[in-house]
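Take a look at the following structure, please.
All protein chains of the complex are present and in place, except for one that has been dropped.
Should a chain be cited, it is by its letter among A and B, assigned in written order, with residues numbered from 1 in that chain.
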Amino acid sequence: MAEPLSPLQPVWRPGRHGNLSGGAGVVLSETRPASIVQVAAWPGSERAVIAAIRAATGLAVPDGAGGGVATATKAAFGIAPGRFLVVDQAEGLEAELRGRIDARTGSVTGLSHGRTAIRVDGPKAEWVLAKLFAIDFGLTALPAGSGVATQHHDVLAQIQRTGAVRFDLYVFRSLARSFWQTLCHSAEDVGYEVI
Amino acid sequence: MLITCPYCGPRDVSEYTYQGEAGRRRPDPASADRAAWDAYVYDRLNPAGEHSELWQHSGGCRSHLVVTRNTLTHVISSVAFTREAGRSHGRRGKGARR
Partner (left out) sequence: MSPRRTPDGGRIDRSRQVRFTFDGTSYSGHPGDTLASALLANGVTLFGRSFKYHRPRGVMTAGIDEPNALVTVLEGDVREPNIPATMLEIRDGLTVVSQNRYPSLAFDLGAINGLAGRLFSAGFYYKTFMGPVIGPLKGTRFWMFCEWFIRRAAGLGRAGHAADRSRYERVNAFCDVLVVGAGPAGLMAARAAADEGRRVILADLDARPGGSANWSDETIDGMAAPEWVATMLAELSGRDNVRILPRTTVWGYYDDNTLAALERVTDHKAKPETGEPRHRTWTIRTGSVVLATGALERPMVFPGNDRPGVMLAAAAERYASEFGVLVGERAVLFTNNDRAYRSAAALARAGAKIGTIVDVRDTVSAAAQRLASECGAELLTGRAVVATEGRSRLTGVTVRAFDAKSGAVSGDARNLAADCLLVSGGWSPALHLASQAGAKPRWDAALQAFLPPEPTQNWVAAGAVAGAYTTAEALRQGLEAGRRAAGSSDDRGEIGIPLAADDELDPAPAPVFEIRADGKAFVDHQHDVTADDVRLAHREGFVSVEHLKRYTTLGMATDQGKTSNVPGMAIMAAAVGKPVEEVGTTRFRPPFAPVSLGSLAAERHGHLKPERLTPMHDWHVAGGATMMTAGLWFRPQVYGQPGETVEQAYVREAKAVRGSVGIVDVSTLGKIAVQGPDAAEFLDRVYTNTFSTLPVGKARYGLMLREDGFAFDDGTTWRLGETEFLMTTTTVNAGKVMQHLEYLLDVVWPDLRVHLTSVTDEWAGAALSGPKARQVLEACVTGTAVDDATLPFMGIVRGEIDGAPVTICRLSFSGELAYEIYCGAGYGTHVWETLIAAGRPFGIVPYGLEALGALRIEKGHVTGAEIDGRTTARDLHLDWMLSKKKPFVGSAMMDREGMTGPGRLELVGVVSLDGRPLNGGAHIVENANPAAPRDSIGHVTSVCYSPALRRYIALALVEDGKARRGTRAFVSDPVRNRFGPVELVSHHFFDPEGKRLHG
């Protein structure tokens, strides 16, 4: 059978673009995790859900709004009160979490196809994202691992800082192509590389 | 205008959807009290001054918030989740977010 198709495929132009006089200011990529899962706790069972995420992924999500953690292949962060986005490059995370979270604790919702994961990485990442989102991307305001839920006009986005100059964005698949084009446009002045 | 979402921190008003006056009590679902239903569905306060309002953070965590706002100055004196119970978890820590 076929691999899942990326919504970005027809507009995917690998290589370096824009003003490269100072090198590529950002590297843009689609991380294509096989598992994107939302986990939501009932009021009072947040800690049980955090424990379940840890048991399933090994990720220790810090307590607190937007708190999160990321490794090379996995990530988790808070997106709303009692709600977390949990991501794994490997398949099978939804089943794993469903096995650990029953209806009395919370709910597990598969979003592996519904969200497109876009990575913005590089010294100009904050600058490019500042053109699209009214979020303070400074390292103090948004420490590594933590995330925010916000929007660029009609495009809702969940954003996790996964490194000092690296951000992973989760946007609705149907809007991902439009958003990607806007993102590339916004990165032209600092130069970007698509990998 | 900024509204400080208890979860997400201060965000521009464009991330929010206004959902009307807060604190309206929905009549008992089985009630046939027409006056009570009319009041619930149609009557809204429109004060010049402090107003208790519902705003949904539709462009963020999607929580509904009770916002006390002065309609003359836009000064917001308090913001709280409508579902306050059990929501002490996951508040933006003081100073953690601007």
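Observations on the model:
One rule holds in what follows: a contact is a pair of C-beta atoms (placed from the backbone, for glycine too) under 8 Å apart; a residue touches a chain by one contact, two chains touch by 3 or more.
As the structure is a prediction and not an experimental result, all values here were calculated from the model.
Of the candidate positions A:G58, A:G92 or A:G114, contact with the unshown chain belongs to A:G114.
Residue A:I135 is the one among A:I135, A:V148, A:V165 or A:V194 that touches the chain missing from this view.
In the full complex, chain A makes contact with the omitted chain through residues 1-7, 10, 18-19, 21, 38, 40, 42, 103-104, 106-107, 109-115, 127, 130-136, 138, 141, 153-155, 172-175, 177-179, 182, 185-191. Across the interface with the omitted chain, chain B contributes residues 1-2, 10, 12, 17, 19, 26-27, 29-32, 34, 37, 40-42, 54, 56, 58, 62-64, 74, 82-83, 85, 98.
Note that in this section only the chains that are shown with their structure count from here on.
Within the complex formed with chain A, the chain B residues making contact are 6-9, 11-12, 15, 59-63, 81, 83, 85-87, 89-93, 96-98. Those residues of chain A that touch chain B in the complex are listed here as 42-44, 46-47, 63-66, 78-83, 134, 136, 141, 148-151, 156.
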